[in-house]
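Data block below; observations after.
All protein chains of the complex are present and in place, except for one that has been dropped.
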Amino acid sequence: MTQAYQDTQQAGATIDVRYVANLARLNLTDAEVATFQAQLSQIVAYVNEIRALDVEGVEPTAHAAPVRNVFRDDVVVPGLEREQAIANAPEHSADLFKVPTIVE
Amino acid sequence: MGKYRTTIGLEVHVQLKTHSKMFCGCGTDFGAPPNTHVCPVCLGYPGALPVMNRDAIRLTVISGLMLGCRINSYSKFDRKNYFYPDMPKNYQITQYDLPLCLGGSVEIEVGGRVRTIGITRIHLEEDVAKNLHYATWSGIDFNRAGVPLMEIVSEPDLESPEEASAYLLALRQILTYAGVSDCNLEEGNMRCDANCSLRPADRVELGTKVEIKNINTVKGVQGALEYEEIRQAEALDGGRTIVQETRRWDADLGITSSMRTKEDAHDYRYFPEPDLMPVALPAEQVAAWKAALPELPQARRERFVAQYGLPEYDARVLAAERAVADYFEAALRLIPGSPKAVSNWVMTDVLRVLSERTIDIGRFPIPADALAELIGLAEKRVINSNTARDVFALMLDEGGRAGDIVKTRGLAQVSDTAAIEKVVEQAIAENAKSAEDFRQGKAAALKFLVGQVMRLSKGKANPQMATEMLVARLGKG
Partner (left out) sequence: MSELHTLGVHEVLERLNRRECSSEDIVRDVLAAIGRIDGTIDGYLSVAAEDALAQARAADEARRQGAGGRLLGVPIAVKDVLNVRGQPCGCASRILQGYVSPYDATAVARLRAEGAVFLGRTNMDEFAMGSSTENSAFKVTRNPWNRNCVPGGSSGGSAAVVAADEAIAALGSDTGGSVRQPASFCGCVGLKPSYGRISRYGLTAFASSLDQIGPMTKSVRDAALLLQVMAGHDPHDSSCLPDPVPDYAAALVPDLKGMRLGLPREYFVGGSDPEVERAIRAAVEVCRGLGAEIVDVALPHTPYVIATYYVIATAEASANLARFDGVRYGTRAAGAEDPIDLYKRTREQGFGPEVKRRIILGTYVLSSGYHDAYYLRAQKVRTLIRRDFEQAFQSCDAIVAPVAPTPAYPIGEKGGDPLQMYLGDIFTVPVNLAGICGMSVPCGFTTRQMPVGLQILGPALGEGSILRVGHAYEQAGGWSHRRPPL
């Protein structure tokens, strides 16, 4: 564990924090970019350890339990009242969730 | 367009006919007041989880089977990540690499040329919400968010805008036949994106692909693609390169324009949806659905000709819509000896009323068995054809059965010789001039006299008998 941690200090990890934050729709201050860039570069370098492992022919695990075909019947059940749904909105008109103008 | 060859592929989105949404129990009916079909799941509330609608899966597989697709024995759902106000979770649950259906095809006919258009895949996903735009803000109605949406992706096999619209129509016909969707364009339950490229006629490799979005009508497909053909041809003529981009069809202006996209780079970051389990339909289940598939429109057309001896034209008109074909066959089952008569009634009278009232056959007031009874009375000459049309009109407005109407209103045709003879005599007496004209050889006068007999008998006299008696009385003329 400690060895792996030290190894990562040298590995050449690449993450462009500003670019990725934009994909995630996250504004960052310059200070945050600097901090995260250093921290995440170190973390990515550590994570690079798994790239050395031989996983040839190994099936990926997406779910922890091997369950299939889980369905519900096509039946309408009552949801939220409009007032209830709208009540949580930071901004709304009478019956719509309000956002700044969408340019399509 | 001889200089360039056009290559088109369509991605058609079809809203499935389910009662509830894809992943929650909210209703799907169109036109409900905004944000009244919502719940924690389709609003993307913290902690809410999706559960697959069994019927949406079934309807997609049935669509695949109707289109000759292979049904994947192992299929899964994925998250497609992008931020947009119409997306409650800011990811869309869709299918990335293991869709429900693969392969398949649709046959189209344009200008007498029959072509087979390949289908790449069919996958299932959730619809997004509806954005409404006002002067200083936009509003979101989440009623549509989460409605099951089936995406049918074609191969780039289409070679002209006409073919694209023919493909869309053929697809719509098959899907309504399958009963999987209403394919109602006004309600937005069939929408499409098109990929279009041009290349010089003598070149093999395809040109740069342009994606056109926001096409919501069959007319729009043709219009948008015709516009693109011209735009791209002009660019190529002018030596300019085609930019790979997404363009938006503006139906009002009849143009496509480059979409202003704020997403600098689309990176959807697909990964398997951990909240949904894979779908592995047992082969027996798929086989059972396959066995219960409705006939394809084309097969039904052919059967109408072979089985009922209908003209090709009749078969095409009757089979165009499954519900109409079902109606026709339901009526025919009660009077199996008269396919052509039933065909005539459905094609002329029934379809005319549908188009006048802009309703579909599901809302046509005369049930198939009632129409069959009426046609049966006319076929057995209990009533003559004019009376039959009158009875039809009565049934249309007031309902009731043809037999009852004929009885209570005394509309049965009179074929009693003595009774008709009396009326014939009266007609001759009241129209001596016409009788004389006929004797002098004016054939048209006979028609008038028959009309008078019909009038005096209140339409009930057997017109054929009346004609024969008039001729006998007045000599050969």
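Each chain carries a letter (A and B) given by its place in the written order, and its residues are counted from 1.
Criterion: a residue touches a chain if its C-beta (ideal position, glycine included) is under 8 Å from a C-beta of that chain, and two chains touch if they have at least 3 such contacts.
Because the structure is a prediction, the values reported are computed rather than measured.
Among the residues B:140, B:281 or B:296, only B:140 touches the chain that is left out of the figure. Residues of subunit A that touch the chain left out of the display are 1-2, 4-5, 15, 17, 20-21, 23-28, 32, 35-36, 39-40, 42-44, 46-51, 53, 55, 58-65, 67, 70, 72, 80, 84-85, 87-91, 97, 99-103. Against the chain not displayed here, subunit B makes contact via residues 40, 43-52, 79, 81, 83-85, 88-91, 138, 140, 262, 267, 269-271, 274-277.
Following the convention adopted for this analysis, only the chains that are shown with their structure count from here on.
Remark: subunit A and subunit B have CA centroids separated by 43 Å (rounded to whole angstrom).
Residues 22-23, 25, 62-63, 67-80, 82, 85-86, 93, 95-104 of subunit A touch subunit B in their complex. Residue ranges of subunit B in contact with subunit A, taken from their complex: 18-20, 24-27, 33-40, 42-43, 51-57, 76, 83, 85, 90, 131-133, 136-142, 248, 259-260, 262, 264-265, 267, 269, 272, 274, 276-281.
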